[in-house]
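A single structure is presented below for examination.
Note that this complex is displayed minus one protein chain, with the remaining chains in position.
Order of writing sets the labels: A and B. Residues in every chain begin at 1.
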Amino acid sequence: MIIYLLVVLIFFIGLYGIVAKKNIIKIIVGINIVGYAINLLFIVLGYKWEGMAPVLTREVEVSEFYRRAVDPLPQALVLTSIVIDLAFLAFLSALAIRLYEKYATFDMDKIRRLRG
Amino acid sequence: MNLIVMPVVIYLGASFLVPLLFRRDGEKACLAACLFTILGLAVSVLLAVRVFPGGRLITYAGGWENPMGIALMADGLSVLFLLVTNLVSLLVLLFSATYMKRYTGTVNFYVLVLLMLAGMNGVLVSMDIWNIFVFFEIASLASFVLVAFGLGAEEMEASLRYTVMGFLSSVFILFAMAMIYGLTGTLNIPDFAREVSCLPQSHLWFIVSLFIAGFGLKMALVPFHSWLPDAHSTAPAPVSALLSGIFVKVIGFYCVMRISLNVFGHVAQVKTVLLLLGSLSMVVGGVMAYGQKNIKRMFAYSTISQLGYCAIGIGIGGYLGCLGALMHFIGHAFSKSLLFLSAGAVEYMEGTSESEDLRGINDRMPFTTLVSNLGMFGIAGVPPLGNFWSKLIIILAAVGAGYTGIALLCILVAVLTLSYFLRLLRTAYYSRTEGKKEKREVPVSMLAPMFALGAVVLLTGLLLLPPVRSIILDGAVRVMKDFSYRDLSVSVIAE
Partner (left out) sequence: MEKGMSEIVKGVSKMVFPFIMLFGTSLVLYGHLSPGGGFSGGVVLAGGFVLLLLAFGKEHVFDIFPRRVAEALDSLGAAGFLAIAVLGFAGGHFFYNFLDKGRLFHLWSAGTMVFCNIMIGIKIGSALFLAISMLSMSRLVHTKDGVEYRQSGEDE
């Protein structure tokens, strides 16, 4: 149970970064932390203590396999989610660089031409 | 051949082939994009022919059946959305052939639009929640880049805010999915829809609220709307038309509808939340739109307001509510993309979209003014057009279900909508100008798609005629009203 609390803690640290920080780079870091909190949640859901790789060979008994094999699906899902996070990271950092070019600052409060 | 996967395959293939073949030639890329979109439209028509008489098509990727395979489904509702999506995007792509000539790197524009279309079509045909999420992300990422396409300071600022909000929405959905997977052990929608009713109430509410927060962020329901006006008003006109016309509806409205109506069933609390958020966004969007000086920004706020009607429609439920929401979606998709295109045409010739700097557009651009009128009246709901009937139906449904207050609000916001559009017409389009009146109309290649969209807007009112309605709308309404994923038996394989 304590590990789920860890996930929630990491999630809220990242959320704090997104909501409270003004620096774009810190916001990007916050975004990544939030993403990894969710990834960790997925991994924890599929984890088993003293688990084994979910490969059924002749040496492994089926009952043993059911008891110990970890769930491979969350890991595949996390891989997809990491790719999506990577795309977000690449796009946001490119955007941050370009914004610096225009506004000469990373401060979200100063990047404020749109209103209403 | 398997028809259901074809929309996704066509658009994904197009978005990989176009940069490979025409790396620098924007015109050829545009031609190819239009051809592929016509192909997508043809496929959705074929799907419609097979699905509209009733029933649904289901297929499994790789031939792996239910517990293992990824399921894809097309029923009346998703095919209706497919038709609207592909038709609007075809006309918008035709418009952008001329409009995008002002920008550099137009090949990238078409590639991104095709990727966004692939994502949207994928969301519409998926029956696996993870698959929906992945396509949702493809479409969203493409839209973030498209908003920043002009590389102006405002565009990138809007894109940054939009991206951060979009990330939050995807995190909420991912969280909900992790909860579902942890509690039920499956991500296949029919399977977890069956399991979901056995879950404890507290867990269920947590999941539902995460989903509504996630998809509601994309649908720009009011507490989550702050990104929409920036993103939709600064993007290039064809992008605004795509985002406002179909993107928010496919990614937001359709997913909210599927989750709240077909997965969790018609639960009273979800409906209350939708009614509340819907009325709130209807009123706030309308009031904010009234105060806007920039044409595109006003249209963006009006999108929020009109999406409120859709949310109210599904919140009321029943035959009338669902029919109203669906018709409102169709009418608004065509009229709002038409409006954004016409705003783009004005910006193209006049160089600005601030309504204070624009005087007497009618003297210079009579045809653009004509289609703008059509779009504005289409959204405001002037009688023969589709959105008049949809608003009427939603109001009738609200009265019938006993929500008299909401019906009154709907009427008030409809009047408000008409008033801000009329004010815009008076100040910007029909005001008198001094000096000579030279004609500076946009080229025919931009006018023709706008007139085509205008013709479709004129035709939307006909959807309610009984023979047309029973063919096109009734199947979709039946899906919204009665269908539940948990009734889908485990071993259904059509085709």
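In the analysis below, contacts are C-beta pairs under 8 Å (C-beta built on N, C-alpha and C of every residue); 3 or more make two chains touch, one makes a residue touch a chain.
Only a predicted model underlies this, so the values are computations on that prediction, with no experimental measurement involved.
A.B. asks: Which residue numbers on chain B touch the omitted chain?
C.D. replies: Here the touching residues of chain B are 1-2, 5, 9, 12-13, 16-17, 19-20, 23, 59-63.
A.B. asks: Across the whole complex, list the residues on chain A that are touched by the chain not included here.
C.D. replies: 79, 83, 86, 90, 93-94, 97, 100-101, 104
What we mean here is this: only the chains that are shown with their structure count from here on.
A.B. asks: Distance from the CA centroid of chain A to that of chain B, rounded to the nearest Å?
C.D. replies: Using C-alpha averages as centres, the distance is 28 Å.
A.B. asks: So in the complex, the part of chain A that touches chain B is made up of which residues?
C.D. replies: 18, 24, 27, 31, 34-35, 38, 41-42, 45, 73-74, 77, 80-81, 84, 87-88, 91-92, 95-96, 98-99, 102-103, 111-114, 116
A.B. asks: Considering only the defined contacts, which chain B positions touch chain A in the complex?
C.D. replies: Per the stated touch rule, the residues are 130, 134, 137, 141, 144-145, 148, 151, 153-154, 156-160, 163-164, 167-168, 170-171, 174-175, 178, 181-182, 187, 229-230, 234, 288, 291-292, 294, 297.
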